[in-house]
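Heads up, one of the protein chains got dropped from this complex, but the rest are sitting where they should.
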Amino acid sequence: MKTQEMIAAHPRKPMMEVSVITECINALVECAEACTSCADACLGEEMVQTLTKCIRVNLDCADVCQTTARILVRQTDAVPQLMRAQLDSCVVACRICAQECESHAEMHQHCRICRTACQNCEKICQEMLSRLPAGSTFL
Amino acid sequence: MKTQEMIAAHPRKPMMEVSVITECINALVECAEACTSCADACLGEEMVQTLTKCIRVNLDCADVCQTTARILVRQTDAVPQLMRAQLDSCVVACRICAQECESHAEMHQHCRICRTACQNCEKICQEMLSRLPAGSTFL
Amino acid sequence: MKTQEMIAAHPRKPMMEVSVITECINALVECAEACTSCADACLGEEMVQTLTKCIRVNLDCADVCQTTARILVRQTDAVPQLMRAQLDSCVVACRICAQECESHAEMHQHCRICRTACQNCEKICQEMLSRLPAGSTFL
Partner (left out) sequence: MKTQEMIAAHPRKPMMEVSVITECINALVECAEACTSCADACLGEEMVQTLTKCIRVNLDCADVCQTTARILVRQTDAVPQLMRAQLDSCVVACRICAQECESHAEMHQHCRICRTACQNCEKICQEMLSRLPAGSTFL
């Protein structure tokens, strides 16, 4: 995967180790894709009626992860406070989506895969949060 | 604008008055557009070197507003906790972007317009936050 | 709406009249929002099973319109060839979505509103296409 190479080729010094940023971006991108795919797979199930909440939280989680990934990819003039707020939102989105997918995991393989992607993403976002510079107070 | 009509035509009862949701979605969409445009206008300025932070925070704010708008547009099985977390992140994004645009507002009309869009969006997101059902504890 | 003001405040001379670009951006943004809302409203209907194709094409159309809007908002070093290709894709997305929503329009008000937004957006994208500088051959 090119993420590590791209971050390493950036003219600005990253805020923390490249491997940490890279792992978080990869988890976010993978989770966004799993959620987009799970929403669509649920839509294709005969029992879609029982999966509407799952589709909805999948769509939210995909959007939130994609936006969070873009913010973390950007290294120029990064603002820790926004990284923190968006990672917080992402943790919530992943937790809700993992919880909903869990309830369909015995029935649907796509919910099982998506649950694991969300759990992994939540964990890695939490780690990222714990390494961010202490909350600035400039706002 | 069609937002109000769309929310009113939705089969599920909205979580709060349609006019409040509508106003917030409109502010978010307008802010996302102002930020995308301001980033690009800064990029087209001769003195782009002095505007790189402005471009960066504009790009972040556009992504955050767009994701927040999509979450608020969705009325089916809405999760107040995620609405709250994403609105919190949006308030931070708008505040940072307004502050940065403010510092170029005397020089650039596009920064002036964008600052006002961000300030308006922040205020309306704050109002929305104050009307959300009290923080659930299910997570 | 701020679109016209933003385009007018841009340092680069736009490729065509500001009012034409503005009208197209507004139609795209409105269509993206109508499609996001219609997908979610369909998801909230008891008969969601009969609306899965509508949800799918709504999600595609929302993404395509949003990307097309961002490209048109950007005025710095615009590439007519990409504007043309993306507008072509948007015309297809809007036509497919309008057609699908039409088939549910008698039953669902949200499909009726969304169909009209898609038809309007397709028409305005076609007008925009007819005003773009003739296809360059530089690629």
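When the chains are written out, they are named A, B and C in that same order, and each has its own residue count from 1.
In this text, a residue touches a chain if its C-beta (ideal position, glycine included) is under 8 Å from a C-beta of that chain, and two chains touch if they have at least 3 such contacts.
This structure is a prediction, so every number in the text was calculated from the model and none was measured.
**Student:** Can you tell me which of C:4, C:50 or C:67 touches the chain that was removed from the display?
**Tutor:** C:67
**Student:** Against the chain that's been left off, what residues of subunit C make contact? List them.
**Tutor:** The list for subunit C reads 52-53, 56-57, 59-60, 63-64, 66-67, 70-71, 74, 76-79, 81-82, 85-86, 88-89, 91-93, 95-96, 99, 139.
**Student:** I need the residue numbers on subunit B that touch the omitted chain, in ascending order.
**Tutor:** These residues touch the chain not displayed: 40, 43-44, 46, 48-49, 52, 55-56, 59.
**Student:** Spell out the interface residues on subunit A facing the chain that's missing from view.
**Tutor:** Contact residues on subunit A toward the absent chain are 1-3, 5-7, 9-12, 25, 29-30, 33-34, 36-38, 40-41, 43-46, 66, 69-70, 73-77, 108-110, 112-114, 117.
One rule holds for everything that comes next: only the chains that are shown with their structure count from here on.
**Student:** Rounded to a whole Å, what is the gap between the Cα centroids of subunit A and subunit B?
**Tutor:** Using C-alpha averages as centres, the distance is 20 Å.
**Student:** What whole-number Å value describes the gap between the mean CA coordinates of subunit A and subunit C?
**Tutor:** 27
**Student:** Could you tell me which residues belong to subunit B and also touch two or more other chains?
**Tutor:** Residues 66, 70, 74, 76-77.
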